[in-house]
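Removed: one protein chain of the complex. Kept in place: all other protein chains.
A and B are the chain letters, set down in written order, and residue numbers restart from 1 in every chain.
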Amino acid sequence: MTAIEKHEKKPEPPKTYAGYVWPGLGHLLNGEIIHGLGMMSVTALCGLGLIIGMPTLGSRLFVQTGLSYHAVIALLGLPAVLAVLWFRAHRRAFPRELTEEEFNSNRNIFLRQIRRHRSGMLGFYGICLLLLAMLIAPLLAPFDPDLIDAGPATAAPGWWQHVAPMIGWSDESAVHGWLQYPLGTDERGRDVLSRLLFGARISLLIGFFAVSIAASIGTVVGATAGYLGGWVDRALMWVVDLLLAMPRLVLLLAVVGIIDLGGTKRLFLIIGVLGFTGWMGVSRIVRSQVLSLKQQDFIQAARALGYSRPRIVLQHLVPNAMAPVIVFCSLAIGGTMLAEAGLSFLGLGVQPPTSTWGVMVNEGRPTLRDAPWISLFPGLAIVAAVMCFNLLGDGLRDALDPKQRT
Amino acid sequence: MQLLKGIPWKYAGRKLLLAIPLVLGVVTLIFVLLELAPGDASTKFLNPDFPPEVKQMVIEKYGLDRPAWYRYFLMMKNLAVLDFGRSITAERPVWDLVADALPNTVILSFVTLIVSYPLGILLGTWQAIRQNKPDDTAISVGSLLFYSMPSFWFAMMLQLFISYYLSNWVSGQIEAGTLPGFMNVFDFDVSGMYSNDLLIAMSMDDPWTWGQILSDPLGAWNERFPWWLERNLSMLHHLILPGIAMGIASSAGAARYMRSSLLEVIRQDYIRTARAKGLPERVVILKHAMRNALLPIITLFGLSIPYLFSGSVLVEVVFAWPGMGRLIIDSIFAQDTPTIVACFFVSTLLVVTGNLISDISYAVVDPRIRYD
Partner (left out) sequence: MLVPQTWNPALRTLGALPLALLVACSGGGAAKDGGASGAKWETRDTLVIATPSDIGSLIPVKPRTASDQFIISELTVPTIDSDFDCSLKKKPALAKSYEWSDDGKVVKLELDDRYTWEDGKPVTADDIAFAYELAGDKKVASPRFGYLEFMTEDARPKVIDDTHVEFHFTRAYDRDTQAAHVDLTAMPRHILGDADRATLEGHEFATKPTFYGPFRLAKHTPNQSVILEPNWNFTGPEERRPRLSRVMFKVIPEYSARLIALEKGDVDFMESLQIADVDRLRKEHAEDLRIVLRGYRAMDYVGWNGSKYEPFNDLKVRQALAHGVDQQRIIGKILTGEDGTVYARPAIGTITPELCGVHNDDVKPLAYDPEKAKALLAEAGWTDSDGDGWVDKGGQKMSFTMVTNQGNKRRADAAVEIQADMKKIGVDMQIDFKEANTFFDKVEAREYEAFLAGWSAGLFVDPSSIWQSETPDRPQPFNHTLYSNAEVDQLIDRGLATPDPREAAPIWKEMQQKIYEDQPYMFLWWINIPVAVSSRFENTTIDVLSPHRNLYQWEVPADKVKYKR
């Protein structure tokens, strides 16, 4: 097994304290370009939130209905993120001494693998930025996302109003400043950037929760089928085949279209349905893992010791079968976001005023030619997010794959 | 003949038999789902223009007031002879509706599949040969981008940038005389399958009648072929944008698979041996490596048939392509049980066939595979 392969310790890179000034700078100066730039952008985004959000904190914290808990969470979350960043910078300046055993632990080998995986890390930092943006959305957003008439209806992005006449695209002169309505406004005069930031919350929420549900169901079903075998296995796998035999989008359409729930319940329905239609892949992976692990010595030993079945499955089998599941989850979040966007596109997404990127793309469709930015930017956001999750997923797969280890 | 021998007939037969309970299971599941939901297809008949009695008449006519189990067994009984009954909202036999829509979806999916896979394989091979060179990275980034893109959004962007901005620009340039007239192929329609001119021509005379083909084949060829060609070219022209919107993700997926699969194969001993023997690199790659590297792609190909079916739903909506997508969506919204069941039946059949095709072609291509 290559997993226990010993690694030579590299000589420590020279210490630098630059990271204390701007977390990430230390990494950058050490030649760790992706980590450096990644951390620096995350820090910069935090700073941006502070610069934009702090001067008008009062109006952001207190809205008509009282204290805005969105803003409170953002305010509490921001220092926590900064603390983590500076801690990483500190670790860069004063790396922890690892013992030989720690250095060669599976966990550290994996961490080194994944940290060395450039595209994977690119995805990782992309996701970090996304999560941060959604966390501090109330500080970053120039307007309340649902505020009608935050600007004139279908106003082009401010910078575009200046650029378009220069490149001869249009002959209308600019009305707004360069940075006003950076992504334009929609038909009701709502600010697209603000909606995009807040929409990220719901889009990602749906992705994470649906995939968690899918992974849990898939793991339980896969482990049960693999461990018990026999008719249970056959029955469960038949159900998996059954569900896989239906095109997912069509199934989603049928369930969401037929079961009519409004408001917040609709959100839960969508999460639930995406979860319940996404677990079949996981269960197949876990099952095949369990089947091969079942024959290995440590399981045989546990069985000989008379451990109970649930204990063997939960304590010994499942943790060892998790690696491919994690890879699957990362890739599946992207797929789930795409599926959600597809549903929203057909008008079956979450209900207003809640909004997701998919809903926003759909909202911009009637005015696609007049105001393409309403659909363009949410679509780009979906592409970017899904790409990041795919990059991270590929990275994790490479890092967890013993064949790729060098 | 050699190929036919390789087909594991017994295995295929068994798989097909196993598919029957699967299809029945799908149909049952959908039926239960529809029963659990409130309301039924008679809602559509509730309209201030109609007297309220009409809804009751429809309910009686289609037996919607019968108990669920009765309707279930009735449906199953009819299903045994592949009769899906009549659509309640369209009041036509469901087969008619499917027969109108399915061919169009099949054309779109088939052409997309035929073009996108070879393209993906080509790109993936190129990438593997040029591993870690800039062009490999560029293609990787590109394919990941398209792989991560919502097809409907891409379709909308194609409409915006190609059918609108580019078309406008091109027709402007042609009028100004800066571009030659034939460049109007870039003037893409945004919707439908044929141009207005062609639809008009088709209303005047059928382009292809069997009677004439049989009685006067030569005359039919001379007279009808140009029309037939014009018609299909018009369709192909309308197919380009939806095809790109649907196919680019499959291409990207195939390229990603092909690249990693070929890289894996290249690392293996027999390729080293082949290289050591001094065979030219081209022969090593094309003859030895490709053959084995293609195996996972074949699986992917079979498995992606149903995905194309799903994917076409969204793209068809954007481009008003008259296929199954619209039928599925409309029937779901109208809770038209017979039509929904038929749509699921068709798509499940596609999945099963796709799986079977990939299994069998696997066995044909790779003699090491044995199914028993």
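The rule is simple: a residue touches a chain if its C-beta (ideal position, glycine included) is under 8 Å from a C-beta of that chain, and two chains touch if they have at least 3 such contacts.
None of the values given here were measured: they were computed from a predicted structure.
Novice: Considering the full assembly, with which of the depicted chains is the omitted chain in contact?
Specialist: So, spelled out: the chain left out of view touches A, B.
Novice: Which listed residue (B:16, B:141, B:229 or B:286) would be found touching the missing chain in the intact complex?
Specialist: Only one listed residue reaches the unshown chain, and that is B:229.
Novice: Touching the hidden chain in the complete assembly: which of A:15, A:91, A:118 or A:188 does that?
Specialist: For the chain that is not drawn, the touching residue is A:188.
Novice: With respect to the chain omitted from the figure, which of B:12, B:29 or B:90 is a touching residue?
Specialist: The single option touching the absent chain is B:90.
Novice: Give me the subunit A residues in contact with the hidden chain, please.
Specialist: 64-66, 148, 153-154, 187-188, 257, 260, 262-263, 347-348, 351-353, 365-370
Novice: Could you please point out the subunit B residues that touch the chain left off the display?
Specialist: Here the touching residues of subunit B are 38-39, 43-54, 57-58, 60-61, 86, 89-93, 100-101, 104, 159, 163-164, 167, 181-182, 184-185, 189-205, 212, 222-223, 225-227, 229-230, 233-234, 237, 317-320, 322-323, 326, 333-335.
Here, only the chains that are shown with their structure count from here on.
Novice: Go ahead and note the Å separation of the Cα centroids belonging to subunit A and subunit B.
Specialist: 30
Novice: Provide the residue numbers of subunit B that touch subunit A in the complex, in ascending order.
Specialist: 21-23, 25-26, 29-30, 33-34, 36-38, 144-145, 147-153, 156-157, 159-160, 164, 306-307, 309-311, 313-314, 317, 328-329, 332-333, 335, 340, 343-344, 347-348, 351-352
Novice: Applying the document's contact rule, which stretches of subunit A touch subunit B when the two form their complex?
Specialist: 238, 241-242, 244-250, 253-255, 257-260, 334, 338, 341-342, 345-346, 358, 361, 365, 368-369, 372, 375-376, 379, 382-383, 386-387, 390-391
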